[in-house]
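Mind having a look at this structure? Questions to follow.
The other protein chains are all here in position, but one chain of the complex has been omitted.
So, chain A:
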Amino acid sequence: MSHHLNDTIVALATPPGAGAIGVIRLSGPEAIAIADRAFYGKSLSAQPSHTVHFGSLRNEQGRILDEVVATLFVGPRSYTGEHVVEVSCHGSDYILQEAIQLFVRLGARLANPGEYTLRAFLNGRMDLSQAEAVADLIASSSRASHAIAMQQMRGGFSDEIKKLRQELIDFASLIELELDFSEEDVEFADRSKLEALVHRIQRIIKALLDSFQLGNVLKNGVSTVIAGRPNAGKSTLLNALLNEERAIVSEIAGTTRDTIEEVLNIKGVQFRIIDTAGIRDATDAIEAIGVEKTLQKVQSSALLVYVFDVAATQPEEVRADLEKLVHENIHVLVAANKMDLNPYTKQEHYFPKDSPAHYHWVPVSALNKMNVDYLKDSLHDAVLTKKVNLESTIVANARHYEALQKAYESLARVLEGLSAGITSDFVAMDIRAALHHLGEITGEISTDDLLGNIFSRFCIGK
C-alpha cells in the first residue's frame, strides 16, 4: 500500500488521450529538486513561487525528450499545500509516459487515484464537504481500477501472475520454514532449485515489463475498434455509446479521416474505443491513409465492433469486410445499425446457419439510441467471459508497471543474496518485498498465507 504522505508524487494532470499539450504534475517535498534534475533552463530551486519557465526536459543521458514550460508553486501556496511543479509537454502519449517514467527514476512515486486531492485535504487546502466528494471519488476510482486491472489480466496473464505469486509463496514458505523450524523435524527443498525458480520468475516479469516499455499500451483500457463502411454510422454509434457529441458526425461519407479515441467505462471495465475511417477502396490519397490506419488499429486491438447499415449493405459485402478485418486475436461484435429502417433483418440473412463465420449479433439504431445498452452489455460480457484476448493490453497500468519493476528489483537482490551466501533471513526479506509488490497487482498477501502454506504442506513441530 502506498499512502505515505511524505514522498513526492507524479502523475499526468490532464486527461489521457490526444490533446495539444499534456501537463505533468509533481507534488511533495522533493518536487522542485526532482524537476530541476530533468529540467534544463533556469534553476527552478532558485526561482520565486508562481513563476513560469521555458526549458527542455532531458533524460539521464542528456537526450532531449521535449521542450517544455515549467510552472512553479512553492508550498504551501499550491493546490496540495506542498511544493508543486507543473510541466507542460507536447500532447504525445509517448513523450508524456517517457517524462513520467523519468521523474519516477529521479525519485518521484506515481500518484494514487485522488492522491493530489487527498494531500490538498490533509494539508488543509480544502473543506470537509469538498473532501466528502473526494472520498467518494477515491473509493470508486481505485476500486474500478482494481477491477479493470483484473479484467485486463484475464486471458492468460492473470493466471500467469497468480501462478508466479503462488510459486513465490511456496519459495517464501520454504525459506520461512527453514528459519522458524530449523531445529525441528522438517525438510527443505534444495537451494539451486529455488535459485532457478527466481530466475524463471524474473524472466517472466521482464517480459511483462518489456511489453510496457515497448509502448504496446500507453493507456488504460481494452482496445476496441469501431470499423465499418463509410456512413455505416460508426461515429454516431460512438457518440451513442459515450452519450455525447464527440466525433464529427455528418452525412458525408468519409468524414472521419483520422482515428478518434475515447475512453468508455462500462460497469467498471475500461474500454479504449477507437473510431476509424470507413473502409472502402479509397479514392483520394488522404482517405487511403485513413483506411490503412484503420486496418492497423484493428490489427492491434482486442475487440472489434463492426458496424454496417442494414438498409444499404449486402450480406456478401459484410462477409467480405469481416474477412478483411478479423484476425485470430480479436473478438468481434457485429452491430447491425439502422435496425429501425429494416426491423425484420435477421442474422441468418448475413451469416447462413451452415457458414463457418459466426459473430455476436447486435441489432442497434445508433441515431435513435435503440439497443445501445445491449451493445454495452455485450462489450462488458465479452471481457468478463474471457472471450477477448487481452494479451496486447497487459501491463497497461503504470502503477502495475511500477509494482512489477519493484518486484523485479527485489528478486534481483534475492539472487544477489543467494550468490553472495547471505543468510536466508535477509534473502527472505527481499522475497517478501517481491511478494508485496506482486500483491499490489493481484491483491494482498499476508504472513498468514505463508504460515498457512507451511502448515498444510510440512510436518512441523514437537
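By our rule, a contact is a pair of C-beta atoms (placed from the backbone, for glycine too) under 8 Å apart; a residue touches a chain by one contact, two chains touch by 3 or more; residues count from 1.
Just so it is clear, contacts and distances are computed from a predicted model.
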item: Chain not present in the shown complex, as UniProt names it (candidates "FMN-dependent oxidoreductase (Nitrilotriacetate monooxygenase family)", "tRNA uridine 5-carboxymethylaminomethyl modification enzyme MnmG", "Probable peptidoglycan glycosyltransferase FtsW" or "Branched-chain amino acid ABC transporter permease"); value: "tRNA uridine 5-carboxymethylaminomethyl modification enzyme MnmG"
item: Per the touch definition above, residue among A:179, A:320 or A:341 touching the missing chain; value: A:179
item: For chain A, the residues touching the chain missing from this view; value: 1, 3-6, 112, 114, 118, 121-122, 124, 131-132, 134-136, 138-140, 142-143, 146, 176, 179-185, 420-426, 428-429, 432-433, 447-448, 450-451, 454-455, 459-462
